[in-house]
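Every protein chain but one is kept in place in this view of the complex.
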Amino acid sequence: MPRATTARPPAPHPPEGEACHTSQHLCMPEDSRQRAARRLAIARGHLESIRRSLEDPDVYCVDVLRQIKAVQGALDGAASVVLRGHLEAHVATAATRGDAQDMVDELMDVLKYI
Amino acid sequence: MPRATTARPPAPHPPEGEACHTSQHLCMPEDSRQRAARRLAIARGHLESIRRSLEDPDVYCVDVLRQIKAVQGALDGAASVVLRGHLEAHVATAATRGDAQDMVDELMDVLKYI
Amino acid sequence: MPRATTARPPAPHPPEGEACHTSQHLCMPEDSRQRAARRLAIARGHLESIRRSLEDPDVYCVDVLRQIKAVQGALDGAASVVLRGHLEAHVATAATRGDAQDMVDELMDVLKYI
Partner (left out) sequence: MPRATTARPPAPHPPEGEACHTSQHLCMPEDSRQRAARRLAIARGHLESIRRSLEDPDVYCVDVLRQIKAVQGALDGAASVVLRGHLEAHVATAATRGDAQDMVDELMDVLKYI
């Protein structure tokens, strides 16, 4: 995976245990991680089905477009799970930790993409 | 794959050979099919990497959001290939075949999703 | 208005009268023009209301975001009217006129934006 190494804002006062596993940085809440992983596994299966359907010379363009759109919807759902976890565990607590400006800058940047 | 069975507009006067393999309905141009399949295969691999990265308890929400967005960009690219093939092979030729209204209705419907 | 002067594809065989007013280039169908204009007038009024609401120091961010989104939806509706007219009058007839490749290139370019 082409990892984007993100400069994470420092978290001198780590949030509650459910949000972070080390004292070094912010981590993804366990529940979000598992739910997002399940959704991505389903999206991957759907994507593989579409790819296989393209081996059929009779496949119709508009059917393929609709299927790709369905996968995009599933990925939106996965991103939504991750975003909610991030807002709850990291953004809403930012003023407490003292890194509000960094967290908001980072979030505004990533929201451009969603 | 949850196939959406699309009511395809009849094509009484099938377009040139490169666009359709049977006289029964419109088919996807061969070149679009192959290029879209390659892009979907790459997107599927990327998706699997993201899913695996979620096994790491230290993964950061914002990195996951960025990776999901990159896959969505790849899917946009695949959809773009399919759409271009559809416009060239089926929509631009619709008046010649006499099914312009059906083709435009169908396209407007699917563009809502893109 | 910062007019983008678009290099329009030549239309050597102009389509039927309802689609074009001169023999020099493709024009917008009359009905699309009127319906789009009505929608834009409504969106402009809504936009002015939002701007005025921002004079109230008590206005809430999330209410403003929702109102802006409603205007975006209205503009999507106006764009949809224009796009449908374009597909019917200019794209579906492109093979007949002989400018299919130009029309598809131009449409793919503008669809990126929608």
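Some observations on this one:
Going in written order, the chains are labelled A, B and C, and every chain counts its residues from 1.
Criterion: a residue touches a chain if its C-beta (ideal position, glycine included) is under 8 Å from a C-beta of that chain, and two chains touch if they have at least 3 such contacts.
Computed from a predicted structure; not experimentally measured.
For the chain that is not shown, the touched chains among those present are A, C, taking the whole complex. Among A:Ser53, A:Gln72 or A:Thr93, the one in contact with the hidden chain is A:Thr93.
One chain of the complex is left out; on chain A, the residues touching it are 80, 83-84, 87-88, 91-96, 100-101, 103-104, 107-108, 111, 114.
The set of chain C residues touching the chain not shown comprises 1-4, 6, 8, 21-22, 25-28, 30, 32-34, 36-37, 40-41, 43-44, 46-51, 53-55, 57-72, 75-76, 78-79, 82-83, 85-86, 89-90, 106-107, 110, 113-114.
In this section, only the chains that are shown with their structure count from here on.
One inter-chain figure worth recording: chain A and chain C are separated by 33 Å, centre to centre, where each centre is the mean of the chain's CA atoms. Touching of two or more other chains is recorded for residues 83, 107, 114 of chain B.
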